[in-house]
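For this view, one protein chain was removed and the others were kept in their places.
Residue numbering begins at 1 within each chain, and the chains themselves are lettered A and B in the order written.
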Amino acid sequence: MRVRRIGAVLLAAAALATSLAACSGDDKFVIGVKFDQPGLGLKQPDGSVKGFDVDVAKYVAKELGYSDDQIEFKETVSANREPFIQQGQVDIVVATYSITDARKEVISFAGPYLITGQDILTRAADTGIANVDSLATKKVCGAQGSSSPARLVEKFGEPWKGQYLTEQQGYGACLPLLEQSQVDAISTDATILAGFAAQSPGKFRLVGQPFSEEKYGIGLKKDDKETRDKINNAIDKMFKDGSWKKYVDANFGEFGQFFASPPALERY
Amino acid sequence: MRASVLYDAPGPRGRRRNLVLTVLFAVLLVVLAYLGYRKFDEKGQFDAALWEPFLRADVWVNLILPGLWNTLSAAATAALIAVPFGFVFGMARLSEHTWIRIPAGAIVEFFRAIPLLIMIFFAQYGGSAVFGLTVTSFSAVVFGLVMYNGSVLAEIVRAGISSLPRGQTEAALAVGLRKGQAMRLILLPQAVTAMMPAIVSQLVVLLKDTALGFIVAYEDLLNAGARILPSNFRNLIPSVIVMALIYILINVAVGQVATWLEKRSRRSRKTTAKPVAPPDSVTAPASL
Partner (left out) sequence: MSALFDELPVILGAFWLTLRLTLATAVAALVLGTVLAAMRVSPLGVLRTVAATYVNALRNTPLTLVIVFCGLGLGLVLDVSFSESLSVNYLWLSIIGLSLYTAAFVCEAIRSGINTVPIGQAEAARALGLTFIQNLRHIVLPQAFRAVIAPLGSVLIALIKNTTIAAAIGVAEASLTMKSLFERHQEAVVPIFLGFALGFLVLTLPVGLLFGWLARRLAVAR
């Protein structure tokens, strides 16, 4: 009697183990996105992720033949994107990921699916800032570890840094400072600025005079040319069928005008 | 000395004066609180939309609790490594062999003297620059916490063992125990009882220090409160206040455990040592 009961328990455990193994099988498609960038990739209270990068990722995944419940989003931060791809912790990365030659040494890029540049966000009522030169006498907020403030320091010099620049933990912390006039401008990628500003319609103005160029691409394992071509085809289709425009308007609201047309793909 | 010996029991006039002063200070407090309230109100910080997220179950489940979980798991991992680290280095500092004692002492003193944040930054950048490792913010935070708190724990262990009367060792050796046996069977069991409260208070410090992870973008509780929540609801100030309350609740709870342990070990007759004060203790030795 007892033997049979133990046998039944063992059987049940084995069945559970196999079903678990089936769940964690290879049919999941893991996508690395940002969790803290409104408009691009932001974790929602309901547990889902929302933003332009997320929409692009979902479209591409669908084109690659994955259904919605096979897609799994995983948080990547700027510092761990290459290792996550190399170690296979994610299948692709769609996370404000600029295409650079240095990165191409270790991973591959599909795209670009969006071109942006370092821009300036000010209060809607503040018309004194026309372009980057106006910042010479304006208080600016940047994020620690971001390359955007460094570019301004290079332009205006160290004394400017002491007087006019503060570097906080992330651009989200800059927003209240701008709103309450503690600083006059935030400067980084236009997409990031647009994402934050779109949350509070009418409060902020995006200057729209980019002074650098960032091409956002989709990162994947180096030399996986087959997948890269498939993703490029998917992006191309997304550009042509109007989905790209739809995603821009849905995520950047009034600031969608700054991303009027899709970029040219760079197949290699 | 009890505080009450600093002043006489107030007579009728003293009582009246105390009452007047109490009311005066209470009014002052209320005025200050009101001024603060006015400022908050002026800036719209009492807007229901900013506080309402904290009443929603999904905000807690999906945004705050994962952060809390990360904070606790970093603290637990660091504690599990730091405590053995402390015991090994604490006993190494009491070793009779100079070649063990001196390096152990140097390591402990070095890591106690330099700031935790410097170690975390070094782990983050040095790991990849020197060893080609990918150092996640989790491992960087845990590394820093282990090296610093492990070194402080080593000092606690050393103090705990040294606080035992010499007679304990002598008696143990006299009955024929070897040095290792004396340490394991006689000294350590007594020392652990004496230093338990100090160890637990150091673990509270460790738990508090996990918040440094925020500076290296570790997804901890402070990160949830100061980055993720404001990104969703633009409620930085309310969110930071709620996070502070959570930290205070947790730390007070763990601190209570330390106090309880200290009371118990003070009553305990299982040890010949007095309870050990943590090194760098901010309080004066009680017996003067």
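Just so we're on the same page, a contact is a pair of C-beta atoms (placed from the backbone, for glycine too) under 8 Å apart; a residue touches a chain by one contact, two chains touch by 3 or more.
Everything quoted here is computed from the prediction, not taken from an experiment.
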(request) Return the single residue from A:Asn80, A:Thr122, A:Gln169 or A:Thr188 that touches the missing chain. (result) A:Gln169
(request) Specify the residue from the set B:Ile81, B:Leu117 or B:Leu177 that touches the hidden chain. (result) B:Leu117
(request) From the listed residues B:Leu133, B:Ala171 or B:Ala244, report the one that touches the chain absent from this view. (result) B:Ala244
(request) In the full complex, which bits of chain A touch the chain not displayed? Write them out. (result) 139, 144, 161-169, 173, 176-177, 180, 182-183
(request) Just the residue numbers, please: which parts of chain B touch the chain that's not shown? (result) 1-3, 5-8, 10, 18, 21-22, 25-26, 29, 36, 39-40, 43, 45, 110, 113-118, 121-122, 125-126, 129-130, 204, 208-212, 214-215, 222, 226, 236-237, 240-241, 243-244, 247-248, 251-252, 255, 280-286, 288
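Please note the rule applied: only the chains that are shown with their structure count from here on.
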(message) What's the distance between the Cα centroids of chain A and chain B, rounded to whole Å?
(response) 36
(message) Touching residues of chain A toward chain B in the complex: what are they?
(response) 35-38, 42-47, 75, 77, 79-80, 83, 87, 144-145, 169-170, 172-173, 175-176, 180, 196, 199-200
(request) In the complex, go through chain B and note every residue touching chain A. (result) 43, 53, 56, 58-59, 61-63, 134, 136-137, 214-215, 217, 219, 226-228, 230-232, 234, 236-237
